[in-house]
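These notes are about the structure you will find just below.
The chains shown are only part of the set, and none of them has been moved.
As written, the chain order gives the labels A, B, C and D, with residue 1 at the start of each chain.
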Amino acid sequence: MQWGSLNEFLAMGGYGAYVWPSFGATALCMIWEVLLLRRRHAAIRAALHQSAASVEVAS
Amino acid sequence: MSESRATWTKYSSPQAFYPLAGKLIPWFAGLAMICLAAGLYIGFLVAPTDFQQGDSYRIIFVHVPAAWMSMFLYVVMAGWAAVGLGLKARPSFMMAQAIAPTGALFTFLALFTGAFWGKPTWGAWWVWDARLTSELILLFQYAGVMLLHASIDDLRRADRASAVLALVGVVNVPIIYFSVRWWNTLHQGASVSMTAAPKMAATMLSAMGIMALGFWMYSAAVALMRVRCIILERERQASWAQIERGA
Amino acid sequence: MLEIIDVACMRGNRVLFSALNLTVPPGVLVAIVGENGSGKSSLLRLLSGLLPREQGRIRWNGTDIDALDDDYRRHLTYLGHLNGIKDDLTPIENLQISAELFGDDRSSASARGALQAVGLGRHTESLPTRVLSQGQKRRVALARLWLSRRPLWILDEPFAALDDVGTALLTERLSRHLDAGGMAVVATHQAIGVRSESLRSLRLSG
Amino acid sequence: MSQAGLSAVVRAIVRRDVLLAFRRQADVMTAVFFFVIVASLFPLGVSPEPAVLRMIAPGVLWVAALLSCLLSLGRVFTADYQDGVLEQMVLIPHPLAVLVSAKVFAHWVVSGLPIVVLSLLLGVQFGLEGEALGVLALSLLLGTPALSLIGSIGAALTLGVRGGGMLVALLVLPLFIPVLIFGSGAVSSTVSGIGAEANLSLLGAALVLALPLAPWAAAAAVRIAVE
């Protein structure tokens, strides 16, 4: 383990301003994509529910 | 022969593909999380500081896997497109459509992390180097495929048109790469060259490999999630999709 | 002979028609009628091979049209909603070039003859088609039929924009085509005045 | 049934398209004028200094040629699509790829060839001389047909698409880039005395590759468009 303290870890040898945005952007994008997809899936399912319900009412 | 044909048609119909994809997703997602956790652990806590670049080199652990995925996913997308055109199989087109956004995302990430690496190492956010330029063009190609698909109302037409484009583009990717590289070396000396990156220690390499594997699993999981959405959206009125509403 | 077997057509999640069966023997004109949006144009595009079909078979003289490909197209004259003529060319140029492309009689005399037959006088002959009226443009497109020797005609609302004279001329041409053993599939909203023995009608119910 | 030979049909298509271009003479002029104007904007926008101009000349002239080709190409299929001539072309009983090639050839004659000729004039204005000027024209002679061919794919893919015009640019420009690099590379390497053979032969290779493949892809796209 090469990091003396959390601060040292966050500083990344003076390159923190470059390293963390890179990892942060990557993490954000990936999480965002997953969340978006789950929302999309849920929305379609809800829509299917509704249309199914209306079909049942109609018939 | 007839046997294998039967299985093929079984999985080439959306209603068979949908639950299959659903079963696969947790596996890929779990593997992705394990790999990413391990990769980050090795990358940040085990791998030593580079004596030339200092700790900025750690960007490599996202940059390179993202760059690899960006190119790999394009090829996979084009492959599905080819299968779709050849066999007229709808799920293949859906897979191609599902992969494109993830590919574009990784392309963007490669560019972004590359820029954040370039600033400390080269002193510039951007240079018109062969790799960078071809990566930028790859982003345009992804955008083209996605925008073309989005611009056509008729799904069947949209599928086939963007499949043709993806195929033409896959021919172009290596051509671009070599042409830009060649152009670059003609004009200027090797003032910037990524091959001059330091020889990497085994730990660095393994961290990078594990991260890449994690990205790979992530892409598979996300593509399958997206393809499930696409299937449901498209087959909205099909009776099996109605049944699926409870699942 | 054109056979349509169990054909279905789906556009944008909606089934326009399905299990459609139809046979067009020589000498017969099938009028496709139906409400707006019932799928007449789509059916004609299926028949001409422009719209790929997902279900059912279409056979020309016993062979599937997908297998025949160019050999099927060689027997076909299709005229859609769009006139398929170039606005910047004169009627006669338009006609001659399309004759050349489809391998019909391309002499300028017969092109001129066809234009006259369709009721376009000398003074329109040398104008760019762009300045012609709606109905005159349609006539230029229809003039192709006077040159065509092909057995199967697929026409989408050919009478639209035509006046009474134009309608009569076209009806007469259709009759001659049928008499010569030709076949025709015509989408239309109005009655077609050919001999009733050679007229059949298919209603799409949308 | 009656049938026209393939060569007669190809000739008829080329003849019609060239005739149409001459009928609207302004159209022919446009591609050419566009080339000239874009090229002349740069001395205005960048810098009128001869040394600078000579340096940027290969790139600017090639980019201008590329854009001019792109813009004029976008129109080729569109008009045919809108007036129904394209769906008639699909029904012609001959290989569609060949018919598409005929259209592309006609397009090149009308809007690529004039650019090749004009580049000699513009090259002089940018201070190019002697061999460089010859290489410029030669590179355009090899490159513009390749551009037309590749561009036809994009033009066909965007038919009937919402907002087609600019989408063509997005689809096609990435495919144009190798041609641009080899083309302008040939000229600038001549200017800097390296010799243009390598670039020119790559340009030729690109043309040879595009010649069979592009019409095939474009034909597939046309079929999709008219359905």
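Heads up, the rule we're going with is that contacts are C-beta pairs under 8 Å (C-beta built on N, C-alpha and C of every residue); 3 or more make two chains touch, one makes a residue touch a chain.
None of these values were measured; they are calculated from a predicted model.
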item: Stoichiometry of the full complex in this file, given that only one copy per chain type appears; value: A x1, B x1, C x2, D x2
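By our rule, only the chains that are shown with their structure count from here on.
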item: Computed distance of Cα centres, chain C from chain A, in Å; value: 56
item: Distance between the centres, which are taken as Cα means, of chain B and chain A, whole angstrom; value: 17
item: Whole-Å gap separating chain C and chain D, where each centre is the average of the chain's CA atoms; value: 36
item: Multi-chain contact residues (two or more partners), chain B; value: 153, 236
item: Overlap residues in chain A, where contacts from two or more other chains coincide; value: none
item: Partner chain B, residues of chain A touching it in the complex; value: 1-3, 9, 12-15, 18-19, 21-23, 25-26, 29-30, 33-34, 37-38, 40-41, 44-45, 47-49, 51-52, 55
item: Chain D contact footprint on chain C (complex, rising order); value: 45, 48-52, 70-71, 73-76, 78, 80-89, 93, 97-98, 100-105, 128, 149-151
item: Touching residues (chain side chain D, partner chain C) in the complex; value: 1-4, 8-9, 12-13, 15-16, 19-20, 23-24, 79, 82-85, 87-95, 226-227
